[in-house]
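Each remark here refers to the structure printed beneath this line.
Excluded from the complex is one protein chain; the other protein chains are retained at their positions.
Now for chain A:
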Amino acid sequence: MRLIITKDYSTVSEWGAKYIKKRINDFKPSADRLFILGLPTGSTPIGTYKKLVEFVQAKELSFKYVVTFNMDEYVGLPKDHPESYHSFMWKHLFKHIDIDPNNVHILDGSAPDLIAECEQYEQAIRDHGGIDLFVGGIGPDGHIAFNEPGSSLASRTRIKSLAQDTIAANARFFNNDINQVPKCALTVGVGTVMDAREVMVLISGASKAIALHMAIEAGINHMWTVSALQNHPKFLCICDEDATLELKVKTVKYFKGLMSVHNKSIEEDNKSS
């Protein structure tokens, strides 16, 4: 694991966006060789998406040959509901960039056969040759995507009932009426994320501190599903100072000491290869 510790939310977002940009540009995607990117929703990636949009507008990055797979979507919400993850991705990313709508994949929470929808999603990922970089966030309860505590670490894309905490946390987006919040979601599994060639998790704020501690300093445990990434060969975690509040001082000092090495991984190439 590489743990990048930056100052605050703004620097987490910038670092994350620069990393995505560099990975895509170094890959040099083309019509025959597309870059497959997994994407999250939530408040954490909003800053990263904003920065990516800036890169596209400055012509430093293009999504022309990028394929995206989102992590999840609510069951029963129409695609154009303002709180659907389709709407979120349109508003924060897709409307501002040059991605081909045919290259965008988001689970359809209104599909007539939800199980078939999940299976087709897994097949679509396989058809594209797997995911090159899966970007994610972490919940306060340590979940990745909607893999709530107790989710199998070998799980695949499926329907999940949402935990009471998650429903309560989401009520603020539904007029504070808990009855309006969807109770189920379609989500990629822990296993699905683990299959990606590289995983990058963005973590910001003190509310995520315990989750980060359980994810990287405790054992692999299905109660904190993000901890499965300890077994991933290429796990990159970007967090800010507040998120480190529950980590051991030793852990923080160790990774901060490596920052000069880590910063190289987002440096622009000055010489042509």
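One rule holds for everything that comes next: contacts are C-beta pairs under 8 Å (C-beta built on N, C-alpha and C of every residue); 3 or more make two chains touch, one makes a residue touch a chain; residues count from 1.
In this section, contacts and distances are computed from a predicted model.
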item: Listed names "beta-aspartyl-peptidase", "Small ribosomal subunit protein bS16m", "CTLH domain-containing protein" or "N-acetylglucosamine-6-phosphate deacetylase", with the criterion being the UniProt name of the chain not displayed; value: "N-acetylglucosamine-6-phosphate deacetylase"
item: Options A:7, A:95 or A:126, residue touching the unrepresented chain; value: A:95
item: Omitted-chain contact residue, chosen from A:62, A:87 or A:265; value: A:87
item: Positions on chain A where the hidden chain makes contact; value: 79-80, 86-87, 90, 94-95, 100-102, 104, 106
